Every structure is written in C-alpha cells, then in structure tokens.
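Only one protein chain is missing; all other protein chains are in place.
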Amino acid sequence: MNFEFSEEQNMLREQAQGFLASNCSMAVVRRVLDGDEPYDADLWKKVAEMGWTATVIPEEYEGLGLSYLELSVIAEELGRALAPIPFSSSVYLATEAILAAGSEEQKQAYLPGLAAGTSIGCFALGESSGQTSAASLTTKADSSSITGVKIPVADGDIANFAIVVATSDKGDGASLYIVDLDQDGVSRESITTIDPSRSHAKLTLNAAGAQLLGNDGEGWSYVQSILNRAAVLFAWEQVGGCDTALNMAKEYAMGRFAFGRPIATYQAIKHKLANIYVKNTLARSNCYYGAWAISTDADELPIAAATARVSAIQAYYYASKENVQTHGGMGFTWEFDCQFPYRRSKLLATNIGSEATWQDKLITAIEKQRAA
Amino acid sequence: MNFEFSEEQNMLREQAQGFLASNCSMAVVRRVLDGDEPYDADLWKKVAEMGWTATVIPEEYEGLGLSYLELSVIAEELGRALAPIPFSSSVYLATEAILAAGSEEQKQAYLPGLAAGTSIGCFALGESSGQTSAASLTTKADSSSITGVKIPVADGDIANFAIVVATSDKGDGASLYIVDLDQDGVSRESITTIDPSRSHAKLTLNAAGAQLLGNDGEGWSYVQSILNRAAVLFAWEQVGGCDTALNMAKEYAMGRFAFGRPIATYQAIKHKLANIYVKNTLARSNCYYGAWAISTDADELPIAAATARVSAIQAYYYASKENVQTHGGMGFTWEFDCQFPYRRSKLLATNIGSEATWQDKLITAIEKQRAA
Amino acid sequence: MDFNDTAVEATFREEVRTWLSANIPTSDELKGLDYIGRAKLWQKRKYDAGWACIRWPKEHGGRDASAIDQVIWNQEESNFDTPDSVFGIGHGMCAPTMMAWATDEQNKNYIPKLASGEDVWCQLFSEPAGGSDLAALRTRAEKDGDDWIINGQKIWTSGAHYSDYGVLVLRTDPTAPKHQGLTYFFIDMKSAGIEVKPIRQISGGANFNEVYFTDVRVSDAQRLGAVGQGWQVALTTLMNERASIGGGGGGVNFDSVFDLATRVNIDDAPAIKDKNVRAQLATWYAQESGLKFNGYRSMTALSRGEIPGPENSIGKLVGAPKQQDMASFALDLLESGGAIWDPELSDAAGMFQATYMASPGLRIAGGTDEIMANIIAERVLGLPQDIRVDKGIPFNEVPTSNS
Partner (left out) sequence: MDFNDTAVEATFREEVRTWLSANIPTSDELKGLDYIGRAKLWQKRKYDAGWACIRWPKEHGGRDASAIDQVIWNQEESNFDTPDSVFGIGHGMCAPTMMAWATDEQNKNYIPKLASGEDVWCQLFSEPAGGSDLAALRTRAEKDGDDWIINGQKIWTSGAHYSDYGVLVLRTDPTAPKHQGLTYFFIDMKSAGIEVKPIRQISGGANFNEVYFTDVRVSDAQRLGAVGQGWQVALTTLMNERASIGGGGGGVNFDSVFDLATRVNIDDAPAIKDKNVRAQLATWYAQESGLKFNGYRSMTALSRGEIPGPENSIGKLVGAPKQQDMASFALDLLESGGAIWDPELSDAAGMFQATYMASPGLRIAGGTDEIMANIIAERVLGLPQDIRVDKGIPFNEVPTSNS
C-alpha cells in the first residue's frame, strides 16, 4: 500500500506553500476581489515561471512531463491560497482539452504557450441557466466559423483562446472548437459573479473563426472526459480551500471569548469544527483516489472523479458557511476574510457541474461498472 | 383567526390524557410488545366504551357524529401513549373506507359495529416490498370472490374484516372489496415487525367471499382519498409520539450527571433537544392545517395531508432516535422505554407510504393546485 | 377551527382597509423624497389620523389597540405598497423602554415625536468584544457633575446615521460583576463626539454601523433606571426585540425555487420533474408551512387575549439556515449560470445570488443559530444554563483573551 504522495511531491508542496505564502496572501485575493484587475497578472507570471502551468504537458511540447500527482499537489495549494489566477481554466480545462483531442499540429500550436503561461486558455460550455446537454446547445459552427453565446465563461475576458463546445449533427451531437479570442467575430463582456476574485465573461461569437478540435460529433464524449479530469483537480482546489476555512474558524474560536471563556470551549463550536474536519478529511481521501485514477488513467476515473467532486463540494460548502457562522457578526463584514472561501466554494461548485449533477453521474458510473 | 382547538376539544384532550395515563402506561405497551397478546383487548374495549371509535361516524349509524377535530385530539393522545390497539386500522382506514365508498347497506352493516368497537376493520393494500401502485397489484377479484396475498396488513390477524385493494380492468385499475376474515377462503398468519406492540399479519385470500366497495375501477382514487385522510390522523399520532420522545429525553438529561453536572447543561444535548422541539412544533402546526382541511373537506386536503405527514415522519424519526442517543447506553437496553417511540416512529412512517412517497405526492398536489 | 376573523376583528379589519385605501401616499406625493422622507411622510399621515403605533396608549399618540388588532393592521398595511419604515427599532424597542422607565415629562417630550415619525431612534447595545455575550460591553461612562462622559465603541447599530436619538447601555462600574456595573441612557445622536461609520457587509450592503464615542456628554437626567440597573432596563428593550424579529423575511422561498425549477432543465426536462428536486422542495414546503401555521396559532392566542409562547423564536432558527440552503440549492439548479450575479444577466435579477450572500448574516443577526437554540433549550424546554465562569466575578477580572 502506497497511498500517499512521494517525498519529492511533498517537497513540491512545501515549496508551493512557501511561494504562495509570500505571493498570494489573503490581501492579494482581496485586492483582485475589490479592484479592477480581472486577475493577478504578476502572480500568474510567477506561477508560470515556476513551471506549474507546464506540469503535465509532455516535454516535447515544452512541458515538464510530470504526473497528475504533482498537479494535484499544486491544485490543493492554489485552492488553499484561493489564488486569483486563471489556473483552472487554462490548465485543468483548456490544456486537458488539447491534450485529449488535439491534432499534432494543434498541440504544437497551443501547448508550448500554455506551458509557458504566455497563452491563457478557457473552456466555453454553458449557455444559459440550468444544465447544459448536447441537446441544449445552440452554438453552431461550420467548417471554419462559429456563432453563438457562451455565458458564463471563466476567464473568458482574459484568455487568448477558448475551447468552445458547439452543436453537431453527427455522432453524440456536439463538437469542440478552438476559437482565438482576439478577432473581430468575438465580443466579450466581463461579468460580475458571486466571487469577483475570479474573472468571468460572456462570449458572443458572431461567425468567428474557429478550428475543429478532435473528431466532429465526438464533442460530448470529449466533454465528459475533460470534466472528469477537471473534477479531480477542482476537488483538490476545493479541499485546499476547506482547510483554509477550517483554520480561519479554529483560530478565531480559540481567541474569541464569550462569557469569560474562549468560544472554542463550547460544544456547539467544537462539534461544528469537528464536523468540518471530518468532511474535509473524507473529501481529501477521495481526492487521493481521484489523483490515483487520473494519474494511472484508470477505468475507475468516472467513479473516482465524481466521488471526489461530490464530497469536495459538500465539504467546502459546509466549511465555508460554518466558518462565517463561527465568526459571528464579524464574519459577515467585508473587512474579514471569511467571505473569500464562502464565495469560492460556490463558484467552484457551479463552474463544472453541480453537486446533484455529479451525484447522478456517480451512480451512472457505478451502474456501468456493475453492468460490465 | 381561530386556529386552535375549542374549549370542548381541550376538555376532551384532558379527559383522554387522564384515561390513558391510567390505562395505557408504558408498562402496558411493554406488556404487549413483550408478550403474546396481539393487542390490549381490555384497553380497546374501554376506548370503544368511551366512544372514541365512534367519533366521526354519523349518528344514524350509531356514531357520535363529531368532527375530525375531536378525532385529531384522540389521535394525538393515542400516539402520545403509543397505545397498543388497532385504532388506526379500524378507525382511520377501515371506517373511512366505508364512509367514503360504502353503499347505504354496507354502511348499515359495518358502521355500527365499528362505532361500538365490536367489529375491527383493517386495510389491506401492500403486497410485497416497495411501492404499491394500481399497476403492481396482483390480488384479483370477480363479482363475489377474491384471491391474492396481502402483506403486511396492520391488525390483519385480529380484525373482523378487511378492506382489500384489488386490481380491476376498469377505470383507474383498482377496486375495493370488503372481505370478512372469518371464512374458509382466508388464512392469516401473524408476522413480526419492528414494533411488536402493534399487530400485523399476512393475509392469504383464496377465492374468499368478497363484496365490492364503491364503484368498480375507482379503487385507486378511493385509496388516495382514504390515505390522505389517514395521513392527517397518522400525523397526529406521530406528533403525540414526538412529544413522548422529547419528554423522555428531557427528563433523563436533567437528572443524568456526567463530569459533575447534568448532561442537560451541555450544548450538544441542549441543542439536540431544541432541534427535537423545533421539528415537533412545526410538524404539529402542520397537523393543525391537516385537521382543518380534513374537517372542512377542503380542496387543499392533498397538500395539507402530505405536508403534515412529511413533517411528522421527519420529526418522529429525529425525536425517537435522538432520544435513544440522549440516554446513552441505557437507551439501548430492553429495560428502558426509549425503544418504543423508536420502533413506533418507523412503523407509522412505513404503514401508509414513506417519506419520499409523500414528498412526491406533496409536490404533485402543489403542481395540480397551481395548474388549476 | 377556521381562518376567519371574529366579528369584532372583521369590523376592525374593514375599517383599517378603508382608511388605508384612501390614504396610501401617491407617487406624486413621494416624488423627490429620499427613503427617510417617504417613511416620515407616511408615518405622519398615520399619526394624524390616529393610526400610528396603535397598541400604544392614546396619551402617547396610540390607539389602545389589542395585539390582534396590531396583527390585523400589519397584515392589511403589508397588502399595500407603502414606504419602508425606518421606525421599527424606535417604535418596537426604544419606545416601550421609555414608557416603562422614563419620567412622565420625558415621555411627553419624546414619545409623540416618535409616534409621528418626526424623530428616528436607534439602539446602541452591541460592542465588538461582546457578540453573543451582549452584557460584556465595555463602553464606559464616568460621572462628571450632572453629566456622564462616554468613551468607547458600539457596533451593529441599524440606522445610526439617520437617527435623532439612541438608547444605549454603558459600563459605569467595571469592578462590579458583569450585569451589575451597567447603566442605561438615551442620547441625542447629534451630540459632539459621536462618529458613525457604516459597516460594509459581504452581501455588499451596509445596513449597520459602527458608532464611536469620544468624550461624549450625556446628562444624568437622560438615565433610565438607577445607576447599575442598566441590564434590567436593557431586558425591557430586548424582550421587545424578540417579539419584533421575523422568520428571516423575504428572499428565496418555496415559491421562488419551485418556479425556478420549472424554468431550468435537468436531463433535458424541467428540473421540477426531478425526484431529488421534488424531495428537497417538499421538505422546505413542509418547513415553511409549519412556520406559517405556527404563526396562525400565535395569532389565535393573541386573538383570544393570550400571550404567544417564546416558541416563536423557532422562526429564525429554522428560517435562516433554510434560506441559505435554498439559495445554495437554487444556484446549483442554475449550474454554471448560478455564479453570475448581475441584475441584467442573472435569473430572477440575481435574487438567488443576493440571498446566498445575505443569508450568513440572517443566521447571525439578532442572535446566532447557536444562541437561538440555547434560548429554546432554556426558556422553552427549561433546561439548565451552561456553566458560567464569569458569574459573580468583577467584570474587569473576567478573562477576555488567552493572554
């Protein structure tokens, strides 16, 4: 049994923690949330210089060729720091889409820029409120151009290109396209979300130039595979955030006195924090499973991804809301940092499919496994 | 606004409480649970003598012609006492079935005996595990005889007759029949349930004599209407039981010391009891709504019944399990009374449709109301 | 059992309705006024017609009406589009305290202007170090001739920036045990040395203020109750607070989430057809229904001249987390669109997002979930208090930090 990160991976974690402590304090999150910058460009540059954006990209495309275990470590630490950068869009989604479906030419065109962080990618799936399915898509493409509206697109306002999911009259009803965002046919509008420390946009594509990514009519299948992998990495970010919420709550409860004693001596608070810890720990152990599955490309990936995601969503919602509650009135002020994990938890929970959507996916995956 | 029981109804409650305190202590429940009697026949006789079985039966059929508000009061008190008698089967179900669907002749034949408690009725719907629907029924009848297996039938082993739901090739696919249980075509076997203080049976009908109750092919519609009314009365029994569980827990927590102080001073226990109280109170207020709806035959009855039932099921499960928990190890012993509400809560929750079944019914009823 | 008024109640309701129909301010009348101005206009009109603060004695500008009359008035008024009130705390908490503790002359001076809406009052109890432990307040008052000099800071004061007067509790003897060293005053909010700063909330709003006191003078004549009796006076205020706090107010509820579930899809069909959505909605419906009919039972008690139980505090304990969970659930139904918080782009103009961000505050303001559970445990169920290590100890010796 070797169900732990290696010594090298733990060293990477220490290095990441040190770097983020210096470069991504809560003050940095607050600056982006409160200000006009869509993301912390300086932090992004440094993260790219550290090679984090290049982690799993093969060396032939100027990546580091490391495994998803290393990327899991980085994801957890970025989640812990609530980093206000487009890492999830560019690395977990756009990079994965090109790795999964790209032609050799497309890989050579896009991966080096993604690895270097000089190119930022995003993933444009949702079009309105509610579940998106192959049948619900209205974005349409022909061989070289694409038309439709995608909203919200995480980092759509700062990305260089988007992976756009459009309808197809072939196969599973959808296809992927690469759309460069600096072109006339694209207009983008920044939109406000519940977590302004992460940037989102509405993309309007009006006969924009586009190139097919992967096979026509296999888009929905690619989407499922990309989302499964992203779910694991999102889950790592989520459990990182869970710990941040728990630590904030714990520190406050130890120092805050009521009726002559720390509120951390009251069972209502103690049991609340114990419950946060328990949910966080189970979610983290499921993330290990997800990391193992993604790094070995295991058949169990759909189950492992959904398991990690369901428990990470549940843990982060609980931890972030009960962290505010533990702080009492102060937790509800703009001045305190409790708002960051509370906002982020819901952003991450909705960005790539909700709790209920993944619960259903989990049972579907288990049914498939048992039928096999 | 007059959303309370009347003075007369409150007097009835006091009288009922006094009677049950003398005649239905927990020792009585324990005797039936532990022993061979299927029910407390003596208590049943006295209850009938008090006229409780006759409450809503019109005077022309030797009933008292009182309202469902009086019956609600009695139901809550019987629930509080966890009375080991076939009141729910005979009064909430069989009597209601005959009142709803019976011909004049059938009413004259059955209601006086039901009113006097000399005849006990039961309601035979379920046939196996899982939801019963008109389509799932296998019990079949012709004009005068019926064949099939019904399990479990609450009080099926002690009742004089059963209202049996059988398949029909007309209308909504089901019809009701009255089957006298003392006949050759009927064999009945007592079965053990999770609450042996209430009697249950397997009824095997082999070309048993039967008479149609109500119109052929309208059985499923009758069933819905009967269950809606029964749901309100079951809910009253459930909230009565909720209070019993809360009081047991409270009394124990006040007297039990740990670490030099009553466990009732610990927030984990205080908040647990507060939560029990809150759930019980909401469920009871919904029961008021149900009582109003049933007593006025309101259009809202399907909503009111489902609301009362859903909240009563949730409240009783919570109250009864956390009552055991509050008692610690002692609560898990046969010697203590905590087991009674824990058993009864699940019996009442499954007897006439589960929480999920009624949740779905509730939303269906709301959809219908809004579509109207 | 019915939902009808008694004959007397029905007559009263009709009278109220008739007056309201004839007297609701028109948009022309309200034009150009800010929300304070609108509130004052409407309050003055009610006052002039004898419909202000109807439960108060006539001598104070009220109508000597019963509790059920008040309920009927509130129901009817809420059916009309009237300006939002800014008098809730003044009428609901400050005035009852004044009537119970102030001199006749003071009441003659202040109460009518409270009733007529000329003066707005606020309440200054909470302090940064206090929180749930309300009596642990530190803002001190020191006697100086016939005045007291106030120094310190209050927090969570609604309406401090537009209030004319405030009631406040101050520590006059830090060496006495916590509840015994307090004294209660009312004060002119325009006094020199008072500084009001709005508190920005995570929801974006700023409904509360910090209020700083620097060498603020208040006359001993504005003391309510004896020196050291402040906690007892404060209890009068707080008893009235409990009565005026609702079940969490508007925002997300069964209806809005039910409707949402008919607008968005799951598995390419309306979400309302999804059994998981139905089960969740059913439970919330049952909770809302329970709270509603609980309210009807309280109103019946009022109607019968009885006092409703303190079990009304379950409204907040159930309602606030329910709002949070329902808002969270609604955002999930919206899937990735749930993150968008923009009046133009969000479903329902962003109401679900706004409630998601506001609901943590609902679970805290006016008593946290944990405090409400304590209240139910102790006041309703009669369970004993938790161990109190600060009992009987001089306030300035009670531990306030680990150092």
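Residue numbering begins at 1 within each chain, and the chains themselves are lettered A, B and C in the order written.
Please note the rule applied: a residue touches a chain if its C-beta (ideal position, glycine included) is under 8 Å from a C-beta of that chain, and two chains touch if they have at least 3 such contacts.
Keep in mind it's a predicted model, so treat the numbers as computed, not measured.
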In the full complex, displayed partners of the excluded chain: A, B, C
Touch criterion as defined above, residue of B:80, B:107, B:188 or B:321 at the omitted chain: B:321
Given A:119, A:139 or A:311, the one touching the chain that is not displayed: A:311
Contacting the left-out chain in the complete assembly, out of B:10, B:333 or B:369: B:333
Contact footprint on subunit C, counting only the chain that is left out: 266, 274-279, 386-387, 389
For subunit A, the residues touching the chain missing from this view: 1-6, 69, 250, 253-254, 261-262, 264-267, 269-271, 273-275, 277-278, 281-283, 285-286, 288-289, 291-292, 295-296, 306-307, 310-311, 314, 356, 358-360, 362-363, 366-367
Chain not shown, touching residues in subunit B: 125-126, 128-133, 135-136, 151-152, 191-195, 200, 202, 254-262, 266, 268-269, 317, 321, 324-325, 328-335, 338-339, 342-343, 346-347, 349-357, 359
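Note that only the chains that are shown with their structure count from here on.
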Reference subunit B; chain at largest CA-centroid distance: A
Distance between chain centroids, defined by C-alpha means - subunit A, subunit C (Å): 40
Whole-Å gap separating subunit A and subunit B, where each centre is the average of the chain's CA atoms: 51
For subunit A, residues that touch 2 or more chains besides their own: 266, 268
Sites on subunit C at which at least two other chains make contact: 370, 373, 386
